[in-house]
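A single protein chain has been omitted from the complex, and every remaining protein chain is retained in its original position.
Showing chain A:
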Amino acid sequence: MEEQDQMQSSIEVEEVEEQQREGKRLEEENVVRFLDSLDSYVTLLDSLSSTLRQGWLELASARQSMGASRINGALLDLKSHSAATSLQVTHHDDEILNQPHFTLCKWASSKNGYGDEKLRENKLQTNSDGPQLRHRSQFAGTPEKIPETKGAPLIVDDQVQKERTKSLSMFGTLVSPKLRAAQLSFETALETLVEIANVRLTMLSTSDQVRKELEGTEG
């Protein structure tokens, strides 16, 4: 009888120790996740600063060649129009990360018949196995990913170029190549910003969990 009681109590002690180890492991995972997201956040901000600086420089160069009167805020289109670049907001049902997720949709147009929505998945946080389309203009010098469907990439690229041209047209028909370069720089900055937004949410969420765990330990 005593031996049975001793065995029972030792099993219970082992279970408690196992739970404590598991809890400790989860705490450490949260801390590591927080530190990783913080590192990513700082790195991305640095990259964003660099990209924005390039964009501002190109914009200044374009202003110098085209004239200050041709590139200023007074020329902005105040007629009703929809954004060509928008965000898709989805919600993770993850127990650990209960947070929204942003995906950039560049140059997506609902008015055309090709259905060419451009999704730029976040490299740091992707939970979907959906197709990734990356389209860059001829100025970027990077080879484009060609989807399997024949003819589709040319149509999509053409549509993207039309959207880009339409966006540039608020500053005139003939624009400086520097203005086109600035457009690409700010597109890249947008992609970085969406990544920053996702990483920031992860950082805040994990920071919250770590704080709660610390308060639980102290209490």
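The definition used in the following text is that contacts are C-beta pairs under 8 Å (C-beta built on N, C-alpha and C of every residue); 3 or more make two chains touch, one makes a residue touch a chain; residues count from 1.
By definition in this document, contacts and distances are computed from a predicted model.
> Which of "superoxide dismutase", "ribose-phosphate diphosphokinase", "Non-structural maintenance of chromosomes element 1 homolog" or "V-type proton ATPase subunit F-like isoform X4" is the UniProt protein name of the chain not shown?
Record says "V-type proton ATPase subunit F-like isoform X4".
> Quick one: say which of A:T43, A:S61 or A:S86 touches the chain that got left out.
A:S86
> Considering the whole complex, which of A:V31, A:M66 or A:C105 touches the chain not shown?
Reading the full complex, the residue touching the unseen chain is A:C105.
> Tell me which stretches of chain A touch the chain missing from the display.
So the residues of chain A touching the missing chain come out as 42, 45, 48-49, 52, 55-56, 59-60, 71-73, 76-91, 98-100, 102, 105-108, 110, 163-164, 167-168, 170, 179, 182-183, 185-187, 189-190, 193-194, 196-197, 200-201, 204-205, 207-208.
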